[in-house]
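One protein chain is absent from this view; the other protein chains keep their places.
On to chain A.
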């Protein structure tokens, strides 16, 4: 073993000159770089999250409620020697001159934040400093974005509800803000003492009251026990341990997705490793035979080749790690908008991940071919035609699948997902391979047509049927990934945008008090705008289903858990709204309705609500029960006002309601809006144009990140192409030397090569276009619910791009074949 270790290391340098080892190393470098760039990045995110777990909460414990939190919670905490603070947050439009903007207001008490430190600056983009204080009465601290939107600077004042606040600081960092995955409106912070004077808090307002507690662990635990027993229904207690499950989930999903994208690169790199290793072991047959003749045991030969592969994997992984580390910086930059703070440096764990992936890929994909080397009979020294038996197909495929399965399970960390992706990959590869085989077969009759060059190229393709099919599927897979990213994504996005009707509502107005509806309608009319429809909205929590209390911890689905913790927006209606349709049960008679609820079908599915179930909602401390009489389908993306749960007339009318409306407004309506907000400061206007733009930005950034990771996939795909061309290079050189001896011109030979590669590229493009169209259709139908017609450009790009790309690559790879005199070539490869 020792001797083998030494010899394998010494001989690595000599063998490096053989191109196969370089390709093998390149493939491993790409695989490791792809995986480590993602895992360095996710590691940073995870570290950021654990470092900030307390900061995210701004406290050790918090109680949240849509209603003010009773004073006894604070009294009890102070009696127990704990620190306390509180804040109230809610969205509201703020006004400066003729401009208005939606802001996220946060009215804080002294002492906020109890954990973590806020940072401010004296001027826009001024130097940042930590602060222990909060805005004083009459002061506002605002995020830079709000200053820019309203063209204000520090020292100016703005109107918040009925009062005017003077801007004294730019808020640059707020520890407990990290929870907003999608940061929508900019922050405006004021003192909680000013809150009442703004007049923004009225019954039914969409506000979030938060009471914060901090102290030593034992005292917090005792307080927690006491408070848990005191909690009312709409109050929620959180500690560091359960902070931000939604954010954690969203980030975990994103990470999983990036890991999967990186694994596609590993899969392709594995293909390149397999091809290069096989070619390498063919070329090493002589070496092996000679070593055996000279008295080396079969074991020794095997050890040397296996160890050499390991050395190579180790070196390549190291290079891949360095590249991966550099690449994660770009990823962090692309996705920086997702995180409210700077990411900390990564730990060393990804180093092990990268090394592991490098070694597993090298062994899993390369070993079957190398193991054959030991089986070369020593007699080969005398009889050249005695080679190693080719590796059993089941061994190669089995080991590759196993390797991929292990990597998937490790990286995706989810058995079901891993199985799904593995199955999907296997089916895709199998379908591609079968289709490729059929296409190659279909070429055979064409061999007797066309010019010499074309016929020669086609003969090459169809003669190497199985190998051609493998190459075709590899190219096809690579091109398909590119088509999906480049074209299908854009098509789906524009399809989605196109599905929004012209003049669709782009503003929502919420928190409208019943007595404000009429004056608002008059205002709309005065500004020459259409009077929109107003809907009542009552907030209530789902407290029981069929008399069994509803508890968040009974739901495993995070969405369901979230839904039952929050309050629902309930409404009532006699007639079915436009854009709604009953999918089960009966709509009530508007004239003489039985009490009943109508539930949106998606919600019903998530929460397991069925027709006839009796729902109980708790509204402002009272309970309302009624059976579910129908389920509704809703067109959500119409941007009309819609409700998850509606009641029949006569059930909810007596509860305090606010009104909500949606309307279409262009730039000209801005004045109406400013006037409305001045007149009725408590109403909230949501401009969904900005929201839609933001969602689009986030999708763009995210897909850019995925595309970036897919660059590795592309590189791996090119390496497969390269490995495949390299593996047949000796053969091609010999062929072209023979052809030249027979009198063929360079042009004829080049044309033959080009014909072969371009036909291969076009066929791969054809397969890829078919695959990408199929995936596009499935995505559109099943996930996005859009009508998707396949774009002809997709086929053009697939087939044309494939022919040109693969043709060019093949030509570049094979060009050197023609440079030297045929005599030399025949001597070299004889």
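Here is the rule we go by: a contact is a pair of C-beta atoms (placed from the backbone, for glycine too) under 8 Å apart; a residue touches a chain by one contact, two chains touch by 3 or more; residues count from 1.
The definition used in the following text is that contacts and distances are computed from a predicted model.
Per UniProt, the protein behind the absent chain is "ABC transporter"; the candidates were "Phosphate import ATP-binding protein PstB 3", "ABC-type lipoprotein export system ATPase subunit", "Ger(X)C family spore germination protein" or "ABC transporter".
Checked against the hidden chain, the listed residues A:551, A:781 or A:827 yield one contact partner: A:827.
Of the candidate positions A:112, A:141, A:325 or A:456, contact with the unshown chain belongs to A:456. Annotation: of A:11, A:64, A:131 or A:748, A:748 touches the absent chain (contact as defined above). Contact with the chain that does not appear here is found for just one residue of A:197, A:668 or A:731, A:731.
In the full complex, chain A contacts the hidden chain through residues 447, 452, 456, 459-460, 463-464, 731, 734-735, 738-748, 821-824, 826-827, 830.
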